[in-house]
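Only a single protein chain was left out; the remaining protein chains are all shown in position.
In order of appearance the chains are A, B and C, and numbering begins at 1 in each one.
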Amino acid sequence: MMDVGRHPNIELYTYSEVTHVEGKAGDFRVTVRRHPRYVDEDLCTGCGQCSDACPIVVPNEFDAGLGARRAIYSPFSQAVPNTFVIDRESCLNDDFLVCENCRKACERDAINYDVAPQDVTISVGSLIVATGIDVFDPYTMKTYGYSVSQNILTGLEFERMLNASGPTQGHVLRPTDRRVPKKIAFVQCVGVRGENDCQYCSLFCCMNSVKDALLAKDHAPEIEEITIFYSDIRAFGKGYESFYNRTKERDYIKYFKGKPSKIVEDPASHDLTIYVEDTLTGKPMEVVSDMVILASAGLPSSDTLKLADVLGIELGQDGFFKTEKENAQLLRSTKEGIFLCGCASGPEDIPDSVAQGSGAAAGAEKYVADFRLPETEEEITPIDVGGPPRIGVFLCHCGINIAGVLDIETMEEYVRSLPNVVHVQNDLFLCSDGSQKLLQEMIKEHRLNRVVSAACTPRTHEPIFQETCARIGLNPYLFEMVNVRDQCSWVHSQEPLLATQRAMDQIRMAVARAQWLEPLEQKEISVEGSVLVIGGGPAGIQSALDLDAQGFPVTLVEKEKELGGRLRFLDRLLPENVPAVDLLQRKLAQLKASGVRVFTETEIKEVGGFVGNFEVSTTKETLKVGSIILASGSDVYDPKDEYDYEKYSNVLTNMDLEGIFAQTDGGEALINGTKPKRVAFIQCVGSRNEDNPHCSRICCPTTVKQALRFREQGTDVAVFYRDMRTVGHGAEEQYRAARGVGVVFIRYPDDQKPVVTKSGKGLRIQAFGTMLNDTVNMEVDAVILAAGMVPKEPDTNTFKEMLKVPRSPDGFMMERHPKLGPVETTTDGIFLAGCVQSPKSAAESMAQASAAAGKAASLVCRERIKLDPTICRVNEALCRGCRTCVSICDFHAPELVETSPGIFVARINEALCKGCGTCAAWCPTEAIAAQHFTDQQIEAMLETMLEEGL
Amino acid sequence: MTETETKGVLVIGGGIAGIQAALDLANSRVKVYMVEKAPSLGGRMAQLDKTFPTMDCSI
Amino acid sequence: MTEKKTTAKKKTAKKTEKQKFVPKIVAFACNWCSYAGADNAGVNRIQYSPHFRVIRTMCSGRVKPAFVLKAFEMGADGVLVSGCHFGDCHYIFGNYRAVELFEKTKKLVHLLGLEDERLRLEWVSAAEGIRWAELINEFVDQITRLGPSPLSENGKKS
Partner (left out) sequence: MMNIETIAKATHVNDCLECGKCTANCPISRFTDAYSPRLNVGRFIQGYAEELLQDERLWDCLTCGMCNVRCPADVKYTEFMKRIRLEAFQNGREATCSHGGAIQSLMRIMTSPTMNQNRLEWVPKEFTYSDKGELVYFVGCLPYFDAFFTDLEVNTLDTAKSVLKILNHLDITPVLLKNERCCGHDLLWSGDLENFKKLAKHNITEINKSGAKRVLFSCAEGYRTFKLDYPGYVDGFDIDVVHISEFMAEHISSNGLKLNRFDRRVTYQDPCRLGRHMNIYDPPREVMNSIPGLELVEMRKNRNTAVCCGTSAWMNCNLTSKQIQAYRLKSAKTTGADLLVTTCPKCYIHFKCAQKDENISDQIGIDIQDLTVLTASVL
């Protein structure tokens, strides 16, 4: 978030909206209306004195109304920008009343009440819509009593309650009596999956409740029981099922299948009674709970309709923006040049939203590829920093934020007495432009070769100071920052003397460290401008096409004779039933027309090098590329003798059936030469079991799609399932449609798999059905096994070794971060696309492939990349070649090289090292230095801290 | 290069998806304009306490 | 504030400190989570004990036994190592490495006869300002109750 605020290429218009758009793809003109904040962004330091002075208290939207804020406020503590804003709806100052408390409180005169909205016109090549999601307000739902009882919260409200910086500081408290509840109930699917509600599924609520159940107990161990009332637990994403399983092991969490009919509050005790059917006995029952959390649905963002009008794009039936259907492109709107990502086109979970953001960026980039900003750099003569340390220390008041608590004068006097300190100065706002210039002058005047500032946190301001130093040629790594605000004056304001003492100690430690700081040079490495895509399935093809559209040289390598991957064997694609073969033909045609070099029947032999400079030898030729996208796909689980799959020809998998459907050419599907009268599907074959605990995500939607197809030809269908996880755009609607046309859904318990036996020509299926709470027997002509996806072997392992990318516990390739880095890997420059990372539908694979393409593009669009110099370095004379560093580094940065015969020493690849310093901690002989966090620097702090006492 | 010659991308919405899109574009040396109706970036995700399965903090 | 006032104030502070034991605590905080968590406590103005000093490292995996032992050698009464929660590490498994190093350090500290409570490894995320504050308060209390380290005034390098 902070990165956006600081990025030189991003212009940020917060508190603003798009009011008009004209033009076409490649040449849009957009009008943005900027609503006034009434607080000058350049002057405001986010100190909050204005807010303290404001007399108005209103509910805080950020805390879902559970907390309060003032009329002048910052929405939350890490807000970007951290400029405050006046909510003029609540503010007292208007034509009649004059309060002006905030204006008087502001030391920097940042507040001005007379600012009018401002229109800005910008010229863009493409647009990305990422308008997110709103939460359904259950206020109108009489049955659930949300409007009556304070002890009923929405999921989002509860989420704020759990947050340490939220309204209750993370304490779980029952709103009516502020006591920790003993029993909590979660009710799923509120406002969705119903005839009167939204028909879609909000996707994220199940896991959100599962997570919150776990968190609630962590926050309040007194909680005795948490019940989750659900219809289907949709733990579909990567790692979700095992997370869900872990919560099932907690004895205080109870999962209860059933949707409450109503929730009633006892007026005296404020306890809540939940009326629900006990589906085991078929009898109505009442569950009493102290608090109820409604997993409230996600709705299209409130401005969707208006924005659709302004942008000229269509909405789907569900009220979200409509995606481009013909090519199953989840990221494209119905108008060229306008892209969709995140929840704009329907509810998504976080990793998919993140991936879609990257994917939409890749698509949008095509229209502006000729307008890339130049990589400029000024030449600055470096200041000579040789000789003994000459340290300058700058103390910031931060208005009264620091100076109001700490005794700056005493500090200044004290700092003067520290060794090698040649200049000390204090300043009202050290970060202001004027003060930064002054700092530069002082560096020159006093020939400072080390600079220490005592101000706010280095996490936000170190880069600013470093840049100020660098601008006049002082190596930025000779700057050191002491956090005397966020970690001192703000948190010890009740004890100013002790706070001052602590500040002085921390400054002394920083000065001691500064003596050992070394100038570090940012190394640059060149970047090959080309990309290799491994795997020619839908994901690989999409990545290649996206990169080609932006003008990057791409090579696509496929092991098989033909391109297309699993797309070749599919019938129709979710969500819009596009024939797979049509899509593949179009994609292949695009590929042919593009500049992508395609090698089929080609395998990767060896991969060497690192980010920007990979050398890949294939069975055809050796390539030098800047980035690699791995899209090698997955396998379908082979049931072997499970359900006698290998024995009987009328036991099929979803994939087998796809093949049959694909060949019917619109006609009737025949199994063993005859049209089946009745078929049964068995879900979760090879998934969600002990051997393979993950959910394969695509099988439920596939089964529903195929069931509908059977119904079209009059075949009866029964589906034996555990939880129907119809995930993806339109899938839930199809599920409802399937029920509507008479598909029978029979839920079987997790631990009682159906049994299939031969019965004449057909098959007999026996299962325990939870609906009737009894054994169900059924004669069918064919059984279709919803076989899940498994990692492709041995390919996945081969690539793991070759690319040095780890595998997740589920066996698929591991992403950089399960939420925030779904397409990146631990190795810079290597990205994942499609099912190699986890099971996905073709459309989802292609969306993720675009994301991978976007990531690769932002790497190879640069000629050179700078390497962070705060990494580890080996002193080879001290290295014993013991391999300790090699074995502990997860980034494979150190490797042993033979410097002379039989002598191996470690060398750290600067492009791979992330600078964590773990290897330096493990090295037995001090051969590795963690630059900028060296042993001397850390020990100097320790010594000075403890030698002089506290 | 003057302003009129540059063409950027407009990102509407400063939640996690929009932020990701904007950063990727900006890192690809593309000019990005980000429009957010609220006073701060962050969207829904900023409101979440932690995210499963890793229980990372959301901000 | 005048020169005289400040000196006077400082003296009173020292006097009160002399009356009771004030522990010397070193807190190593990783840059991405714990240090950020401490910042978060600040942003939310959560008040907590000032009787500790922070050293920032990029990762908790950087904190080697030598740093901790050095601290105790130099007279620290308590040492806190803090990093990201599992799965949350900026460097994927750095905090797992921190645990391995910490286990080693812990055994050594135990052999030396220091109370096990003087050395702690804790996870604090960037959002857990409250947790950071509570942790510091709790640790300061714990060390205050234990009293000065048996090594505090001795064993220093000459």
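Quick notes on this structure:
Heads up, the rule we're going with is that a contact is a pair of C-beta atoms (placed from the backbone, for glycine too) under 8 Å apart; a residue touches a chain by one contact, two chains touch by 3 or more.
Quick caveat: nothing in here was measured; it's all calculated off a predicted structure.
Displayed chains that the missing chain touches over the full complex: A, C (touch as defined at the top).
Only one residue in the set A:L92, A:V310, A:A662 or A:L896 touches the chain that does not appear here, and it is A:L896.
Here the missing chain is touched by one residue of A:V39, A:A235, A:A514 or A:V905, and it is A:V905. Only one of C:H51, C:K64 or C:R118 touches the chain withheld from this view, namely C:K64.
Not every partner is drawn; the one left out touches chain C at residues 64-67, 69-70, 72-73, 104, 107-108, 110-113, 150-151, 154-158.
The set of chain A residues touching the chain not shown comprises 876-884, 896, 898, 902-905, 921, 924-927, 935.
Note that only the chains that are shown with their structure count from here on.
Centre-to-centre spacing of chain A and chain C amounts to 32 Å, using the average Cα coordinate of each chain.
The set of chain B residues touching two or more other chains comprises 49-50, 53-56, 59.
Shared contact sites, meaning residues of chain A that touch two or more other chains, fall at 78, 163-164, 170, 818.
Residues of chain C that touch chain A in their complex: 1, 3, 6-7, 9-10, 12-13, 22, 24, 26, 31, 35-36, 38-51, 53-59, 61-64, 66-67, 70-71, 74-76, 87, 90-94, 97-98, 101, 127-131, 133, 156. Touching chain A in their complex are the following residues of chain B: 1, 4-56, 59. Per the touch definition, chain A reaches chain B in the complex via residues 1, 3-5, 7-18, 26-28, 30, 32, 37, 62, 64, 74-76, 78-81, 83, 85, 122-133, 156, 159-160, 162-164, 166, 170, 207-208, 210-212, 214-215, 239-240, 242-243, 301, 303, 307, 341-344, 348, 350, 353-354, 356-358, 360-362, 364-365, 367-368, 371-375, 817-820, 854-855, 857-858, 861-862.
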